[in-house]
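Submitted below is the structure of interest, expressed as structure tokens.
Every protein chain except one is present and positioned as in the full complex.
Here is chain A:
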């Protein structure tokens, strides 16, 4: 187990380097960041050269990358072109996005598993078909459509929630954005749970559980659901990273100044330190979430042993 974790952590290093290098190259290939800094005006060549020197831009790209990584590991994410340290942006953006993601994960896990279990137990009946159609609709509607529609209905038409989230962003205001963010994953969780329940429903050990004279709720929850959740937990775990990245659209719609919002602004303004910094952290979150999922897998399914 310990050796497995160490090996996995070591495997993360090339993945981390590869993905950050890629994003670094892509962002810097977008164009001259100094030119972008000055917008429409042409910069004075001397000033431009000075800025280049300050920002380490006068070195070859690979040196810039190494320099940047070295800075990051000293906790220095650089300064955005508007003068704010990227770290300051992060300290306000990450808590918001993490809260939003928590809401989304809870929504997709709880509602998805419950819906999936019910339709799986009643496969082929009206409930099952209804849920299947519903998930299909949800999957096919893009977030920016469902987001705006729900925002309009709940926020404007029925006036149930605040259509725009306040800067403090308490959990109560994040409920609707969380649901919007979770919708597509929610549909996947529902379908995954349903399939898994249907598959396990005919398993021999479920028949054994019935033959033991266990009450139905015990057969379903302790034996059937416990086994059916293994793939679902894996999905939800890997989805955490995707949700944080996917929050770009949701955060725009509900005006949440989280990671997605900062990334969007960074891309729009060609603000490379912001973009690379945020993405680097996202990569790390993604990698750690995946490792935790793999470790959790062994807890859920004792047949899996790491060597």
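Everything below uses one rule, namely that a residue touches a chain if its C-beta (ideal position, glycine included) is under 8 Å from a C-beta of that chain, and two chains touch if they have at least 3 such contacts; residues count from 1.
Heads up, the rule we're going with is that contacts and distances are computed from a predicted model.
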{"item": "Chain not present in the shown complex, as UniProt names it (candidates \"ABC transporter ATP-binding protein\", \"RNA polymerase sigma factor\", \"Serine/threonine-protein kinase RsbW\" or \"Cytochrome C biogenesis protein\")", "value": "\"ABC transporter ATP-binding protein\""}
{"item": "Identified contact with the non-displayed chain, of A:87, A:175 or A:203", "value": "A:203"}
{"item": "Given A:45, A:83 or A:302, the one touching the chain that is not displayed", "value": "A:302"}
{"item": "Touch residues of chain A, complete complex, unshown partner", "value": "202-205, 207-215, 218, 222-223, 226-227, 230, 300-303"}
